[in-house]
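The complex appears here minus one protein chain, its other protein chains still in place.
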Amino acid sequence: MSAAHLPALLGGLTLAACLGAAAVPRRALPGVAGAGTALVGAAGVACGVAALDRGIEPIELAGALPLAGLRLAADATSGLFLVLIGAVAVAAGIYTAGYAGRGHGSARTPLVLLPVFVAAMLAVPLAASVTTFLFFWELMALASLALVLAEQRRPAVREAGLAYAVMTHLGFVAVLVGLVVFAAAAGAEEFGGLGEAAAGLSPATRTAVFLCTVIGFGSKAGLVPLHAWLPRAHPEAPSQVSALMSAGMVNLGIYGVVRVDLDLLGPGPRWWGLALLAAGAATAVYGVLQAAVATDLKRLLAYSTSENMGLVCVALGVAALLRATAGNDEPTAAGAAAVVALTAAFVHLFGHAAFKCLGFLAAGSVLAATGRRDLDALGGLARRMPTTTTAFGIAALGACGLPLGCGFIGEWLLVQSLVHALPAGGTLVALVLPLTVGVVALTAGLGVAAMVKAFGVGFLARPRSEEAERAVEGGPAMAAGMGLAALACGVLAVAPAVLSPALGRVLPELPAVTGQGAGAVPAPDLDTVLRLPGTSGAMSPGLLAVGVAVGIVVALAATHWRARRRPAPLRDAPLWACGGAAPTARMQYTATSFAEPLQRVFDGILRPEVEFAVTPYPQSSYLVERASYRSRLRDVVESVFYRPVLRAISAAAAVVRRAHQGSIHAYLAYGALGLVVALLVAM
Amino acid sequence: MTATESASPALAAAMIVPLAAPLAAAALVGAAGWRRATGYASVLAAAATLVSGAVLASEVGDGALTAAGPLLRADALAAVMTIVIGAVATLATWGSIGYLGAELAHGHTTTARARTYGILVNLFLATMALAVLANNLGVVWVAIEGTTIATAFLVGHRNTPAAIEATWKYVIICSVGIALAFLGTVVLYFASVDAAAGMTDTASGLDIDTLVAVAPHLDPDVTRLAVVLLLLGYGTKAGLAPFHTWLADAHSQAPAPVSALMSGVLLAVAFTTLLRVKVVSDAALGTGYLRTGLLVLGLATLVVAALLLVGQRDYKRMLAYSSLEHMGLLAVAAAAGTELAMAALLLHVLAHGLGKAVLFLSAGQLQLAHGSTAIADARGVLARGPLLGGLFAAGLVALLGLPPFALFASEVGIARGAADAGLAWALGAALLLVLVAFAALTRHSVDLLLGPAGDGPRLALRPATAAPLVVGVAASLVLGLYAGPLGDVLTTAGGLLS
Amino acid sequence: MSGGTEVYAAQAADGFSASGAAGAVLQVAAVVAGAPLVIGWMRQVRARLEGRAGAGWLQPWRDLRKLFAKQDVIPRGTTRVFTTAPLVLAATSLLIAAIVPVVTTASPLDEMGDLFAVVGLLLVGTVALTLAGLDTGTAFGGMGASREVTIAALVEPTILVAGLALSVPAGSSNLGAIVESAVADPGAVATPAAALAFIALIVVVLAETGRLPVDNPSTHLELTMVHEAMVLEYTGARLALVEWASAIRLTVLLALLANLFVPWGIADAGSGVAGLLVGLVAVAAKVCVLATLLAAGEVFLAKLRLFRVPELLAGSFLIGLLAVTASYFLPSPS
Partner (left out) sequence: MTSETYANLLHFAGGLLLLCTVGVVWRHQLGASVRLLAVQGAALAAIPLISGIYHEKAHLLAIAPVVLVLRAAVLPYLISRMVPPTARPPGGWTASAAPATPAAQADAGAPDGPTATRPGPAADVLAGSREPVPLISTSVTLLLSAALTVLAYALCRPIIALDPTADTRTAPAALAVIFIGLLALTTRRQAVSQVVGFLTLDNGIVALAFLLTSGVPLVVELGASLDLLLVVLVVAALTNRMRAAFGGTDIGELQELKE
């Protein structure tokens, strides 16, 4: 089978999975839908590998998609994203077989649509013309919307679905305008033609296209302030869908930016990079801050998605900024750093996909076992659900961006690019980059806080609710899905070298970032020891892991010092708690209390609504009968950016409604007035 | 310019059938009353129109054919519009059988009124076919005014106070608007006669070919006057501001199949006439003149539609304002005026007709079940009737311009066309307004469709009633993925108009 | 400003050096053995300044010895996280001790992790301990964990920016390279950039190791505890490991701080046995001085309110930022 047949295979499998899921008896539905989804994902991976290997030649179906025609093709960049999304789909698909089997999101329609959603996501990087791209882009949005609405009987799901629908359409409108303007100015519809014509476009057109597409793609990637749908929709979707969205779909927002703004539109002015950087930085900090104070496990993960996409966007921005600084005459430090930043973006995408997929699958497992997502009602799962706890632990370690986790390498590469760009970048870079470093560092720090909270409060200590007390592990399929994702986390954490061949193909395809001619910089070699082109930073995640392991062995050995003089360990002892009487589970720190210091530190940004009321006894104002404390956090960006817009629209709607109160005389008068005005203007 | 030639007998028949078949069906209903058989005869007449349209589309190429003397004329545009009429009419008449059956069963209507309904629906179809196929702009005008007359009692079919009110507003506002179109026609005729002095005989001064031929010689000042009047006049019937005010009332009060026809076809037929005018106007005044007018009216219509959708509480009115929104979008597409934009416009017309037919027919079922068209009275539809709710949802997805349905292809085509024409700013504004409408439609549909079942009635759908809906959704889906030869016809028609 | 080609030339050319390997072993051993002594020394200095006799600078060692002989208690409801956390903390601390240039700049582990990886390892240890605190399910454990994480999160920007300020002149973020460049260019230490970075880093060290004014290591009032609150439930060998590891972290960070700014005497790849010994003595002396200064300073400091700590950290971040910009706009004479 040649590479050109793979997209057809993908389509065929999707159809088969869809029809199969629609036809089989209910008992077999989860298995069929899950397996179908996994197979579609696997086909996507195959497509991606083929594309990375040699690329997939353009396939045209002129009759399909009226007035435009369908056009598919794939280069290595597409391949990278195909592999990424396909792999997430495989894990999520396997997981679905168990998850839906336990009665979660087991309605037929969502399960039938699951393979469609995956296929639509996979088709986006395969699309090679504007209309094809938009078609699959919007199909993906529609399929995911239907999946988000799977549990539509809950009002929260409907609200989330609505917000998602509107925001995603806003993003679509922006992308649509950007791409059609691009296509019109370039006089071509295929991506190849766009790329060729891009250099000749007027700066105004290029700017318009850039802004529109960044807004559109940014909303898909959850960039502030267009992120509002993400922390609503991702948590409300069934968990395997959350995983697909958070670990798969958001990446396509980044793909859009890479494909259209970095690849096709070509190298841009410096402010493009700065704009991406600023948007990414704001997103990263805002997302992680919200994650750090969130108490809903899936919402926390969703905000973390926003945060990580922000970091990727920062990396892309840094890359673009440095490339614009570097020039193409000779290899420069800035050029080298740009390549490192781009590498950081891709590596982080993979790392994020792995840990976020795992995180959502584990959260789904918790949800399936307890029916709760509220961290304040969880706890103590480590004993009842060891597999899930381990899985979430691995995911959280990755999300922390700490060594040994799969999120570390991307962040490390990003910081390296910043370090090595500073001396070569000129004044602007010298002013921007240190701040960026601060932002990245703050993001990493707060990310640690968020994940410690999620893992520590959610899984450790004692259960805070009956549901958590009764939790049981899901079946083997769920464990297998999580295992696959955990494996990916592990491999990416210690051996990023697996990405090296792919990056070696992808980076040269993006000369707008990696430079051309003499200025071209090779892809970094992610060997056992990471060495970067043109810079001297080195780090070895694998050896670090070995080092820590050795350290643990040594420490363990050290505990044997004087061990013979010790009595046997006292297990199951009562807690000391500074001598307090046996503390109950209610006395534990909750997620809310855990995050309270951070909330206070950042209350200028988070603006919590705090109500604190003390009711004293009537006898004395110093004797407290009861005290109530209530604190609620809303998304500040929503109230700052969205409320005024919504208010303006409502006000305008009220005006128009007042003008349509049913009086035919008024109606005729509008017409008559319109006529007179039109005639006067026409003269 | 390609030649207009006289049609072969077979093709002449294809041009006469769209007029004759509904008239015959009307006669049949008149003679035998409304029953299943005559209902299916109406469906057959509509299907015959569809087939005729298809035959014309496949044969007409980029030329034009005349028949019945110089009275009828068919080019690619007329063929596409005949297809639109036929397609939507097939669904609507098919849906009428179940709808009227239920109304008769519930005692909402009498056999006498059902008979009137059957006659008028077929007459309505015939007048629309005439409006599309007539050679003379004056006759087109007569036909379009005829549609108002034919639909007046259809809108008032239920004979409730609200229906009478809606009918009155409909008749008066549309008649006034269309009178302006007549005025515009007269002024255009004056200009044409003046320009054609010595060129052709004046009797055909309103024939499409003549007008196109003399267009470059028309007096610009007089033509400007005529075009403004024609724009506002036919714009009335197409639902464009400022004479858009009849639309929601009429659509919400008319029986569901009639709403489907009015929304899906009638507006488009009136709009098509504007496209004919546009060809003349562009030749006489340059593309900028009518473009400005269309943009202003289109955007104004979009504003009104989007903002009225925001607080809408009635699902039939919601669908009506959605039609308004789509007409606004069509106006923007027409303003763009490139071949692609025009082809996309026509695809949009067809797709919108199909989608609206499905939605109005489903809404009719909801209305029959709940006795009200308030969204608040009919919540959780999907839970109470998965088939009906699913079809409504599918229709809505199609209507919102989401893939894989045909409106997606047409909207992208319109966007590309508008960008090609350098109207990116107008496109952006239009799409933002469409977004507001999208948000409002989604909000109301979520309220209507989703949520727990509550204590409303179960919404079972008989197979015969469901069939036209399923066919409509399927047609929209197929069109969205693969247009086949229709794509070429659309492009040809677009070429004629650009 | 260094040109592009120079950066290429500056590609780290570290090979394996026997001297480096020996140095690494030596410095790990020295830190492991010496860390409790540093703690003891600081307590002694403080006691003397406060007019007390003090327990003597060997007391921490005695405490450790005693703890290692005590029974392990594993409280009810805790999980494996509670039992493993001290091991992780100790392991990361040991690894840092091996990577960081304490005695020699030529540690063969230098390539394993640069400045940022070391910071990450420190944080891994902290995270392990906070999780253990949460795992106990006591109010104090949670409180300590919450505060510790908050401080760790907020100190992160300062660390990275200060690290940036150090890495940029050296052209590398690997600690060995940074210290070597300081050796090669002693004048650079006297620049404003270096001074600012130094101040920022001191705050970092205080925050990371839980010293005054961020945390009070000797407090016995539960409500003011941060680090101690997390480890309340530990006893025996695990508590010993935690204490020891904390001491190692403090010692390594002080040594690193000293070597970054005053790298005199540190051994390099070419040093022989004598060179390594000189390095050892030099670093011991430097740490001793720093520890004395720190302890002396603590006498005059009170612990900050928890919600004033962010102000301190924000200030140190600003200083770090200034250090970076200064290093760009006021380049060193070289």
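We just call them A, B and C in the order they show up, numbering each chain from 1.
The rule is short, and it goes like this: contacts are C-beta pairs under 8 Å (C-beta built on N, C-alpha and C of every residue); 3 or more make two chains touch, one makes a residue touch a chain.
Note that the structure is a prediction, hence the values are computed from the model and not measured.
**Student:** By the document's own contact criterion, which visible chains does the hidden chain reach in the full complex?
**Tutor:** Listed by label, the shown chains it touches are A, B.
**Student:** Where the complex has a chain not shown, which of B:A7, B:V139, B:A336 or B:L361 is the residue touching it?
**Tutor:** Looking across B:A7, B:V139, B:A336 or B:L361, the contact with the absent chain belongs to B:V139.
**Student:** Touching the hidden chain in the complete assembly: which of A:V529, A:A573 or A:A672 does that?
**Tutor:** Missing-chain contact among the listed residues: A:A672.
**Student:** Among B:R317, B:R384 or B:H444, which one is in touch with the chain left out?
**Tutor:** B:R317
**Student:** One chain is left out of this view; which of B:Y189, B:Y234 or B:F392 touches it in the full complex?
**Tutor:** Answer from the full complex: B:Y189 touches the omitted chain.
**Student:** List every residue of chain A that touches the chain not included in the displayed model.
**Tutor:** Interface with the chain not displayed, on the chain A side: 657, 660-665, 668-669, 672, 675-676, 679-680, 683.
**Student:** Which parts of chain B face the unshown chain closely enough to count as touching?
**Tutor:** 71, 136, 138-139, 141-143, 145-146, 148-149, 152-153, 156, 159-162, 164-169, 171-172, 175-176, 179, 182-183, 185-187, 189-191, 193-194, 203-206, 219, 221-222, 224-225, 248-249, 252-253, 308, 311-312, 317
Following the convention adopted for this analysis, only the chains that are shown with their structure count from here on.
**Student:** Which word fits how the chains touch one another: line, ring, star, complete or other?
**Tutor:** line
**Student:** Which chain is in the middle, if each chain's centre is the mean of its C-alpha atoms?
**Tutor:** A
**Student:** Is the C-beta contact count larger for A-C or for A-B?
**Tutor:** The greater number of contacts lies at A-C.
**Student:** Please indicate which chain is farthest from chain C, where distance is taken between mean Cα coordinates of the chains.
**Tutor:** Of all the other chains, the one whose centre lies farthest from chain C is B.
**Student:** Measuring from the mean C-alpha position of chain B to the mean C-alpha position of chain C, what distance in angstrom results?
**Tutor:** 76
**Student:** Please tell me the distance, in whole Å, between the geometric centres of chain A and chain C computed from their C-alpha atoms.
**Tutor:** 34
**Student:** Can you work out the whole-Å distance between the CA centroids of chain A and chain B?
**Tutor:** Those two chain centres are 43 Å apart.
**Student:** Mind listing the chain B positions that touch chain A in their complex?
**Tutor:** The touching residues are 165, 168-169, 172-173, 176-177, 180, 224-225, 227-229, 231-232, 236, 241-243, 245-246, 293, 303-304, 307-308, 310-311, 340, 343-344, 347, 382-383, 397, 402-404, 406, 408-410, 412-413, 415-416, 418-420, 422, 424, 427-428, 431-432, 434-436, 438-439, 442-443, 446, 450-452, 479-484, 486-487, 490-491.
**Student:** Which stretch or stretches of chain A touch chain C in the complex?
**Tutor:** So the residues of chain A touching chain C come out as 292, 330-336, 379-380, 382-383, 400-404, 408, 412, 415-416, 418-420, 422-424, 430-431, 433-435, 437-442, 444-446, 448-449, 452-453, 455-457, 460-462, 529, 531, 534-540, 543-544, 547-552, 554-556, 558-559, 561-563, 565-578, 580, 583, 585, 587-589, 593-598, 600-601.
**Student:** Note which residues of chain C are touching chain A in the complex, please.
**Tutor:** Checking each residue of chain C against chain A gives 1-2, 4-5, 7-8, 10-12, 65, 68-81, 86-88, 90-95, 98-99, 109, 111-114, 116-117, 120-121, 123-124, 127, 130-131, 133-143, 145-147, 149-150, 152-161, 164, 167-168, 171-174, 177, 222, 232-233, 236-238, 241, 306-307, 310, 317, 320-321, 324-325, 328-329.
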